[in-house]
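Here's the structure, in C-alpha cells; my notes come after.
All protein chains but one are shown in place.
Right after this comes subunit A.
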Amino acid sequence: MLEAEAAHIFREVAGEFDRATLLFSGGKDSIVMLHVALKAFAPAPLPFSLLHVDTGHNFPEVLAYRDRIVEKHGLRLDVASVQDYIDKGTLRERPDGTRNPLQTLPLLDAIRDGRFGAVFGGGRRDEEKARAKERVFSLRDQFGAWDPRRQRPELWQLYNGHHEPGEHVRVFPLSNWTELDVWQYIEHEGIDLPEIYFAHRRKVFRRDGMWLTPGDWGGPRDDEPLCERLIRYRTVGDMSCTGAVDSSAATVGAVIAEITASRVTERGASRADDRLSEAAMEDRKREGYF
C-alpha cells in the first residue's frame, strides 16, 4: 500500500510538472525512492534526471554505488559539488568541519539552473519531529525556504503542485514510510545497497559519542585514538557527521532484527548535525535544506 501510494505520487508529478529531478545520495531512502520510481514508469525509462549534492566528504563506496546504478539504468545524473563552491571561495569551510549545512546553496543553484519545478526527496516523517509536519508536496519559495506556518493543507490524495516561477515543490514520496518499512521493502524487493550498510571491520575514532571515519575532512585529532571495530552505518551522509554503530548485522534480515530491537532512532544514533540545537532540522529546512 505504501509502494502504491509512492508510485501515485511519482506519477502525479510526471503528469503535472514539466521538469523534475530526484535527489539521489546513494543512501537507502533515495535508493528505495529510485526503485519505486523505476517501477512506476516501467517499461519506459524514468522521466526524471537525478541530482546529487556531493559534499566532497562522501564515502567512496557510496559514490561507486551511485555511478554503478546510474550506468545500470541509463539515468542522467547532475552533480552539485560543495567542494567546487569552497574552491571558488563562494562557500567557506566551517570551523567544526561539517559540510552538511553547506549543501543548501549548491542545491538551490542546481534547482534554479535546471529549472526544476519539482524536486523529489527521500525524507520520511518518522525521521525527525520537524519532518513529521512536512507535507508530501511542500512548496518552497524563491529562496528554497520552508515556512511551516504557511503550508498548504493536504487532503485525500489530491496534491496541489501549483507554483510561481522561481518557486518549486519538494516532493516526498516516502513520507509515510518508517525506517522498518524501508528495510522490509529492501528485503522483499531484493534491492542492492552500498556495502557500508552492513557490518564490516573499519578503523574509526570516537567523537561526541559516535564512531567516525578518519579522512581529510578533519579527523581524528591527536587526542582521538584510532581503533578497529566491527560496525555498520544506519544512515549515509557526509563522513564528517555520520556515525557508525557497533553491529554484526551482515545481511538485510540481520539488520531488520537489529533495528526492531534498537532503542535509539536512526538519526539519534548517527547524525551529529541534528544535535546542534533542539530545532536543528527545522532551522535548516527553513533555509532551504530538504
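The criterion applied here is as follows: a contact is a pair of C-beta atoms (placed from the backbone, for glycine too) under 8 Å apart; a residue touches a chain by one contact, two chains touch by 3 or more; residues count from 1.
As a working rule, contacts and distances are computed from a predicted model.
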| item | value |
| --- | --- |
| Name per UniProt, for the chain absent here [options: "Probable ABC transporter", "Multiple sugar transport system permease protein", "AzlD family protein" or "sulfate adenylyltransferase"] | "sulfate adenylyltransferase" |
| Contact with the hidden chain (one of A:R94, A:K129 or A:K203) | A:K129 |
| Per the touch definition above, residue among A:R19, A:H163 or A:R206 touching the missing chain | A:H163 |
| Given A:D78, A:D109 or A:E154, the one touching the chain that is not displayed | A:E154 |
| Residues of subunit A (touch criterion as defined above) contacting the omitted chain | 1, 3-5, 7-8, 11-12, 14-15, 36, 38-44, 125-126, 128-130, 132-133, 148-149, 151-158, 160, 162-164, 175-176, 178, 180, 184-185, 188, 262-265, 268-269, 278-279, 282-283 |
